[in-house]
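Removed from the display is one protein chain of the complex; every other protein chain stays in position.
Each chain carries a letter (A, B and C) given by its place in the written order, and its residues are counted from 1.
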Amino acid sequence: MKRYDMIIVGAGPAGLSAAIEAAKRGMKVVVYDENAKPGGQLFKQIHKFFGSKEHKAKIRGFHIGEELLAEANSLGVEVVLNAIVIGLFPEKEVTVKIDDHVEHVKGDTILIATGASENMVTFPGWTLPGVIGAGAAQTMMNLHGTLPGKKVLMLGSGNVGLVVSFQLMQAGCEVVALADAAPRVGGYGVHAAKVARCGVPFYLSHTIVKADGDEYVTGVTIGEVDKNWQVIPGTEKHFDVDTICLAVGLSPMSKLADMAGCAMEDNPAKAGFVPTVDKYGETSIPGIYAAGDVSGIEEASSAMIEGRIAGIAAAAKLGFISEEECEAEVEKQESALNGLRQGMFAPGMRGKMITETEEGVEISQNLLKKGFVSDDEIERFPGVTHNTGVHPVIECTQNIPCNPCQDACPKHCIKIGSNITALPAIDPEQKCTGCGMCVASCSGQAIFLVNEDCGDGTAEITLPYEFLPLPEKGAKGTALSRSGEAVCEAEVVNVRSAKAFDHTHLLTMKVPKEYAMKARFFKEAVKS
Amino acid sequence: MRIDEHPILGTYEKGRTVSFTFDGKELQGCEGEPIAIALKNAGVMVHRYTKKEHKPRGIFCAIGRCTDCVMIVNGKPNVRTCITPLEEGMEVRTQYGVGEKAEGGAQQ
Amino acid sequence: MNSDVLIIGSGIIGCAAAYNLAKKGVKVTVIEASSNIGNGGSVRNGGGVRQSGRDPRELPLVMYAIKNIWPNLSEMLDTNVEYHQQGNLRLGSSERHKQILDGLTERAVKCGLDVRMIDGKEAREINPYLSDAVTCASWCPTDGHANPLTATMGYYKMARRLGAHFISDEKIVELRKHKGAVRQAVAASGNVYEADRIILAAGFESRVIANTVGVDVPMQPVLLETLVTEAVSPMFWQMLGTADADFYGHQTDHGSFVFGLNSGLEPYAKPGKPVSSSIAASAACRGIMHYFPSLEGIKVVRTWAGWMDSCADHVPVISKVDECPGLILACGFTGHGFGISPAVGLVLSQLACDEETAVDLSALRYDRFAAK
Partner (left out) sequence: MNDRSRDIGEFVPQPDDDMIVCRCEEITKGEIRRAVHDGMFTLTEIRRYLRTGMGLCQGQTCTKLVKAIVSRELGVRPNELEPATGRAPMRPIEMKILANDKEDA
């Protein structure tokens, strides 16, 4: 029977990263993936990732996928696509369906990196065509160039719900509302803010009462819930939509580990039923590892590091590297992983109510309840300062492990320091040249360049813009506030695009100067 | 509806245009894309009617997990259209219960 | 805890006995070692309710069940057990197969069963999906099949409704005698259960439990493997088997096919948690397609494995134990307990109540293995 040093199930971020580390150390590695394209969910992630440079921050997910794949290929990793792993049997035997047959192969080590599946909620009409998972929406738009619908209601304010809402708008859908039964936004505030400023209303403490339609979705009714998650009569709101998108969390897809006989635990901190693993990702069965979402739901960046650790540990197990080398390498990866597991959204913080930042700044309640920081709250954050001339305004208000803006500024105007989760602060001693690198580098699209007083009664605001059609210089329209409300007229005075900006265009709009700290988005007037 | 140009992804690489039939009606799609995507772009929402309650179902997960989008493809029932590539001349039919619509309107 | 009758094991045998006892108004407690009611062979079999191919010693039980219980079981249990009595085809494709089938048929006819040998053509008239490979078959029109899962859970449900007390996650490790009679069952947890009668229906685990009062039944665990397919439109209702017994099964009401498998490696499965082999389902699919080529496109959705209690002479022990008054054995069913289970449940309740049994059980006594 064919024998590999390592068989990896799943060519997502964890699987590919493990393959790279194992192959780098001389191992013969095969990666099976049931999809036609490798990369797992990475190829559906078109936003820039958070993190530090080592975590591939500010690179878009699908580019990370391409990089990993190229690296794996160059190291001789065999990546087999359209390959469905049927089962994991004793003696580390894997059966895999390829084309019209089933192959039996064995691995001296095996990594289960099967990822996650989407959770669902029930409501009357939830089985109608037009009710889809957020992952389905991403697949349709980002892989197949197809709009899931014209008018969409998003249920779920976690990062998936927020990111996909933004992607829906980028693809050309109208997102009529974002609802969540939870009382507070679950995902990153910056993700929420970029959705809210486009005009999407947030309905927290709201759930779907029913979906309308006989053959497919024609509308949706949402309603406010009380403490017991019951809809309060009289609070119902109706929207005409053709699509309802569900983004209510992920569960580890751990069936294969269970079938193999790995010890399992149902751990709410890991969002479900997972194989128990040690610090190397090894399950209760020696030589069988698990990494990525299958061993606990986290970000793709964490999955990549977990994969690397498993690859390194497997290499040590089979004698490709020494124990000492393994320990040193794993320690390095672990410290990176720990870096990612910091801040307000760290795995250990799930369900905890946070009232202030590490710096002692009161958290914006408006952000948590409506998706945007209100005008009176924004001033208290260290990234928001005033100066003459053009200067950065950083509306980053929660402690998340991310720091590319600090390095992006060639003039060192932005300070985060060694604590990666610290809120970015402005160094008033340094002079901003308005180059815009910080604006384009911010994965949360939370940085603006503002000239509060151009001397003629106007102010100029430079904002990140990732939509089509791209307004041209001279375009006239409306400036929208952080809440997406039209606040004043605006004119585009500059549009900057550069390879280094990676599809984030810098739009500079001119508004009356009293709106310098209020206007945060531009909506072009419909051309007659 | 197809996305002509995407602000981040640009234009999409698509296979050549091919013809297939949906319940006997000729439709066009791109070769190699999932059948469900071609149907979606042709405005088809309902892929099947369920066995017990005869309720409509369509795309739900789009990655081959939920099996809600199954249809009869080239005579074979229960084909997951969201992950089955479209080929020239495919015969795609609405599935009723676990198979074809029975004679006389009753469903299997 | 005290009851009139204690049943160890909540497979279909234990559940059916509990139902019959509870119906009589007997205070009955059922103890299950695992977390789930109906584990073991009860939910891992092809669902056959057949007389043909059975050992003459247990034939009366199944004939009684088919005549008196199976036709009304769904109503009795308020659960659709999906019983179909549309015959059993045991298929063959060679001269060797024909010899096997001839022998089985001859023995069954001697016992008064309506079973006969047919040729491939007649088999295809009964089941048009059969391939030309089929050259002979035994045909028993009064055989059939049912759903082992709902039948087991149905017995459980009704027994519970009638007041039978079920306890799961409680492993009995020892039986104890009291003044000459078996009266107590001790659990690993330390709990002690007392009863006037103790029915031991714990599959192959019965052996170690019976050993604690000096009784042995020669049996060993053997793996059973099963596969189930997606649902398709109804094709046929016969129960199917083969001369080589490499697969057996039927299409269910639901439309899926359930097949028991036999790759020949089952007796050598490693002890512990039952694990499907990596080749059994593939081998079974080849066997199935040989006889039913039109099933080649149907998808297998699940396979599973479990232990059966294989008795030295391949028929069960259903018996009181003379030297251990109070103990009733019901084990060693060897993978064909399902079809006879309604009758076994009935006779066990009769044994426990010291009544005359509906079927003569003398050939299934525990001491048939003893010295002459």
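In the analysis below, a residue touches a chain if its C-beta (ideal position, glycine included) is under 8 Å from a C-beta of that chain, and two chains touch if they have at least 3 such contacts.
Treat the numbers as computed from the prediction; the structure is a model and nothing was measured.
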Inset, instruction - Could you run through the displayed chains and say which ones the absent chain touches? - result: A, B, C
Legend entry - Per the touch definition above, residue among C:Gly103, C:Gly214, C:Pro267 or C:Gly297 touching the missing chain: C:Gly297
Legend entry - Among A:Ser17, A:Thr95, A:Gln445 or A:Thr458, the residue in touch with the chain that has been omitted: A:Thr95
Inset, instruction - Pick out which of A:Pro124, A:Pro286 or A:Pro410 touches the chain that's been left out of the picture. - result: A:Pro124
Legend entry - Touching the absent chain when the full complex is considered, from C:Gly14, C:Gly38, C:Pro221 or C:Pro316: C:Gly38
Inset, instruction - Would you write out the residues of chain B that touch the absent chain, in ascending order? - result: 50-53, 55, 57, 60-61, 64-68, 70, 78
Legend entry - Hidden partner chain, residues of chain C it touches: 35-38, 43, 79, 149-150, 152-153, 156-157, 160-161, 165-170, 187, 189, 191, 228-231, 254, 276, 279, 281-282, 285-286, 288-289, 295-304
Inset, instruction - Since one chain isn't shown, list which residues of chain A touch it in the complete complex. - result: 1-2, 34, 84-87, 89, 95, 97-98, 100-104, 117, 119-120, 122-124, 126-127, 251, 253-259, 266-268, 272-273
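Here is the rule we use: only the chains that are shown with their structure count from here on.
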Inset, instruction - Name the chain whose C-alpha centroid is most distant from the C-alpha centroid of chain B. - result: C
Legend entry - Chains linked by the largest number of contacting C-beta pairs: A-B
Legend entry - Chain centre separation (chain B, chain C; CA means) in Å: 43
Inset, instruction - Indicate the whole-number Å distance between the mean C-alpha point of chain A and the mean C-alpha point of chain C. - result: 53
Legend entry - Inter-centroid spacing, chain B versus chain A (mean Cα positions, whole Å): 29
Inset, instruction - Send over the residues of chain B in touch with two or more other chains. - result: none
Inset, instruction - Would you please write down the residue numbers of chain A that are in contact with two or more other chains? - result: none
Inset, instruction - Mind listing the chain A positions that touch chain C in their complex? - result: 87, 89-90, 93, 95, 102, 104, 261
Legend entry - chain C partner contacts - residues on chain B that touch it in the complex: 51, 76-78, 97-100, 108
Inset, instruction - Show which residues of chain C lie in contact with chain A when the two form their complex. - result: 270, 273, 275-279, 282
